[in-house]
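Below: the structure, in structure tokens.
Missing here: one protein chain of the complex. Every other protein chain is in place.
Letters are used for the chains, namely A, B and C, taken in the order the chains are written, and counting of residues starts over at 1 for each.
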Amino acid sequence: MSGFTPKDPDWENRLRRSFAAQAFMKHLGAHLTHIAPGAADISLSLVPEVTQQHGFFHGGVTASIADSAAGYAGLSLFAPGNGILTTEFKLNLLNPARQDTLVARGRVVKPGRTLTIAKADVFGVGGGGDEVHVATGLFTLMGVDGVTD
Amino acid sequence: MSGFTPKDPDWENRLRRSFAAQAFMKHLGAHLTHIAPGAADISLSLVPEVTQQHGFFHGGVTASIADSAAGYAGLSLFAPGNGILTTEFKLNLLNPARQDTLVARGRVVKPGRTLTIAKADVFGVGGGGDEVHVATGLFTLMGVDGVTD
Amino acid sequence: MSGFTPKDPDWENRLRRSFAAQAFMKHLGAHLTHIAPGAADISLSLVPEVTQQHGFFHGGVTASIADSAAGYAGLSLFAPGNGILTTEFKLNLLNPARQDTLVARGRVVKPGRTLTIAKADVFGVGGGGDEVHVATGLFTLMGVDGVTD
Partner (left out) sequence: MSGFTPKDPDWENRLRRSFAAQAFMKHLGAHLTHIAPGAADISLSLVPEVTQQHGFFHGGVTASIADSAAGYAGLSLFAPGNGILTTEFKLNLLNPARQDTLVARGRVVKPGRTLTIAKADVFGVGGGGDEVHVATGLFTLMGVDGVTD
């Protein structure tokens, strides 16, 4: 996996700055827990604010951290001054998301000049460290010139 | 459009009760603004808590209200005791979401015994009432027996 | 619907030439039955060569004419010398496709400089002219400079 080489020497700071500026991630209580070239992980805890009517993680929450994880995986490979936009994504919800913690792992599948394709897998992690595969998705990311991300 | 007949005479109360129980929707500041058989609209205002790094609505927020709107559109046609689950969805983000208000309009495309297919279109509404088509998506919803929604 | 204005005065000939050059469409027995700015319809008959194991239209056939219909809907709005590529699509299969004729109706949802989003709805048409909604899908199309389509 990987072998990706970032075009922006400052990519790590760039990702952390951009993530910190996503007010919505803070509102969810989400953290950027891992970054590498072509990869980004985001996790958050099960608190009442992120639940649907049965007390599980809302599907939109799962989608939100999956989207940001895939996006930052992509952004890690972008040139300076080339911002990122999710143009579309698809998510399959595989299992109920009711574990203590949700972790979204974004990974670049294919970098490109105009479009970058990434995937994200979301896992629910229980108290004992056991993982349940909660969701899997595909994301199309577009580079936008002249945008600071 | 429509001609759908609800199987649950209490469908309106059911939808409102279920939406009120989605803590995440309250956390977003989202409101269920319209329901009809096979249809549900959800809207929310642009506040800092729902933004990404450029101050626009986060794509995950757009996805979240689209998902709930499509889900409640589907639930309006379900029999009592038949709960709802989004099994997958796909969303295309068409235009930047930076208007005052975001409105997701969920509509059933094809009801079914096991699977119900719905679509959701999301519009950004400016101060003057002008609408921008922000996103369009397709959702697969599954009925789950023995679940109260 | 529409109000789209083609950038290529020769768009009609361009679409018909390009469709005629798609050997696969001929192999399926598919015909381009309607074009308009931002719109293209493709239809084909139920013959054994296009069936799956139960004698219905194969899902891949439904996807193939939906893809070409969406693509030509998009190409109708492209500038001369700007070729077209489907970068991704999603298709929901709504009803069994076992009617006499299958018609895919591709329509542009949002034209763009780099990406154009289109949808396609596929209908099965019986002997009496009755229509069944067989599939609905969303397509992301990309313009490629310097390509003759």
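Simple rule for what comes next: a residue touches a chain if its C-beta (ideal position, glycine included) is under 8 Å from a C-beta of that chain, and two chains touch if they have at least 3 such contacts.
These numbers come from a predicted model, not from an experiment.
When the full complex is examined, the chain removed from view is found to touch A, B, C. The residue from A:Val109, A:Val125 or A:Val144 that touches the chain not shown here is A:Val109. The residue touching the chain not shown here, chosen from B:Ala23, B:Leu115 or B:Val147, is B:Leu115. One chain is missing from the display, and on chain B it is touched by residues 87-88, 90, 114-115, 117, 138, 140, 142. Considering the complete assembly, chain A touches the hidden chain via residues 90, 92, 94-95, 109-110, 117, 119, 133, 136-138, 140. Where chain C meets the chain that is not shown, the touching residues are 18-19, 21-25, 27, 48-54, 58-61, 63-65, 67-68, 85-93, 147, 149.
We adopt the following convention: only the chains that are shown with their structure count from here on.
The most central chain, judged by C-alpha centres against the centre of all protein C-alpha atoms, is B. For the copy pair chain A and chain B, the superposing rotation over Cα atoms measures out at 180 degrees to the nearest 5. Chain B and chain C have CA centres that are 29 Å apart. For this pair, chain A with chain C, the centres built from the Cα atoms lie 33 Å apart.
Along chain C, residues 90, 117, 138, 140 each make contact with two or more other chains.
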